[in-house]
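The structure appears right after this line, and notes come after that.
All protein chains of the complex are present and in place, except for one that has been dropped.
Residue numbering begins at 1 within each chain, and the chains themselves are lettered A and B in the order written.
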Amino acid sequence: MSTSNRKERSAIDRKTIGQIMDENGVGRRRFLKYCAGITALMAMPPGMTAAFAQQLRAARRPTVIYMPFQECTGCLESLTRSFAPSLESLIFETISLDYNHTLQAAAGDAAEAARHEAMEEAWGEYILICDGSIPTRMDGIYGASAGHSFVDQLHEAAEGAAAIVAVGVCASYGGVGAAYPNPTGAVGVSDIIKNKPIINVPGCPPMPEVMTGTLVSFLASGVPELDKHLRPKAFFGNTIHDRCYRRRFYDEGKFAESFDDEGARNGWCLYKLGCRGPTTYNACATIKWNGGTSWPVEAGHGCLGCSEPDFWDQGGFYEPMTAKLFDDTGQIAAGAAAGVAVGAVAAVASNRRKKKLTGAADKETSS
Amino acid sequence: MTQAIPLAIKSAPGKSTTIGGGVQAMAHEILSHLQRLHETGETAAIDLKSLPMAPDEFHGIKKMLGQGEIDLTLELDGPTRIRETAYAGIWWIQHTGKDGRILAEFIEITRFPDFLGAQPDQIADAARHLRDRLEKQSQGAA
Partner (left out) sequence: MTLLEFARGPMLHFALIVFVFGVLWRLVSVALLGWRKNRAESRVSTAKAATGGAVAVGNRSWPHPEFLNRTAFGEAVGYGYHIGLFAIVLFGTPHVVFWGNLFGIGVSWWPTLPTGLITVISIATIFLMLIATIRRYMHAPLRRISNFDDWFSLAILWVLMVSGVWAVLGLGGSKETILAIHIISFNVLLIWFPFGKLMHAFYIFPSRFITGYKHEKKGAAS
């Protein structure tokens, strides 16, 4: 990158989002409308929209570095799904996405150089977005890019970050990479970085509105309120079960027993078909997918629990969350046999002892 | 796969199923906000997307509130509709994206919706621009 570009970039980066909106001809009311959409998404009271819009306008345009690790790119695909110019595309116009393998034109040394330059210029202020788990076995050799292991890259990139957003269940907890038997020693970002604010936005993939909503919320007012898994409570505060439109069928005891049966066609509860709704915290039931079109339960398939840790290892997806999670290869039968045997021995021993005592007593009475 | 199975999907609740508080309950809530607006000037808003409502409840409350004198549609990357209901002080606001997806929908209880008003910093900018323009004109004239 040339020196003049660098100066230009610095000038741009000092502008506020409000200034950038003005320069791009995005009027106040249009911006306010987008903010109304975001506050509705986050279940904030509508009266807070104006204040939120002001905070967002006053925020400085951030540099964003997006580092992919052991991932399938599903999270980025989800993030870039936008339906016509919408708030997702607005966010992309708002942030300065300075590094992203899939989206950037540059490659190789040039791309790495650009990343380091962007990091240096915005040191201490850039947002680091990570997706994919980080393999740690054998010094992290299972994942490497540009000659460095993912572990090293994460450490380096995290050092100058203002905050880290771990997108997807892999970056949050390890995800599919960490599923049994976890051959690469895959872990989430928060298992490695301990000294930076981390926001987990899990899901497999996470919802696009949740990702962009979290970014915008961070820009406007810093790290939002997080739950014990470091997920924003605005999106991950309720279980699917508590917001499910089929909940009344659960309460009434009306369940689909198999796919495509009478109950399934009537839209009844999918608990018996393995729905993880009761223990899954996510926004699918309210925000829905594909621009509000539908979501798994509405489409007739139980929730997989894809925003929860270890969701891959919770037993069959078509068995309920409370199902047994063991394989009995005759141990219970063996226990039963042992019980009968011990019982028989106990009875025989007891009878023998009784006979001995009564035998002695008989001898006494008869003599 | 030989033939398509004829599927009759019924996933919506039956007619006149009441899920949330019902039309009456919501109307009472709106009334209490309206009374407070009258007594103290305090404004309020109810996010319609956040309430679990059956379709007929939604239409019920819309019908009950009726239509007032103002019905504006602004074009802002998709239509935004601001309606005054038949009750003064109760406004119905719907933000729709370009793809027709409803971004936000709420009932605002206020003298006039925030959205309609000019934003304060916008006014400051406008004053500055107008002043610059007038200065330029007077300079040009001189």
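As a convention for this text, a contact is a pair of C-beta atoms (placed from the backbone, for glycine too) under 8 Å apart; a residue touches a chain by one contact, two chains touch by 3 or more.
These numbers were taken from a predicted model, which means no experiment stands behind them.
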item	value
For the chain not depicted, the shown chains it touches	A
Subunit A residues that touch the omitted chain in the full complex	228, 239, 242, 250-253, 255, 257, 271-272, 278-279, 308-310, 313-315, 319-326, 328, 331-332, 334-336, 338-340, 342-344, 346-348, 350-351
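The definition used in the following text is that only the chains that are shown with their structure count from here on.
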item	value
Whole-Å gap between the CA centroids of subunit A and subunit B	32
Subunit B-touching residues of subunit A, taken from the complex the two chains share	18, 27-30, 32-34, 36-37, 39-40, 43, 45-47, 49-50, 57, 83-87, 243, 245, 248, 260, 265-267, 286, 291-292, 298
Subunit A partner contacts - residues on subunit B that touch it in the complex	5, 7-13, 19, 43-47, 49-50, 52, 74, 76-77, 80, 95, 97-99, 101-106, 108, 114-115, 119, 121-122
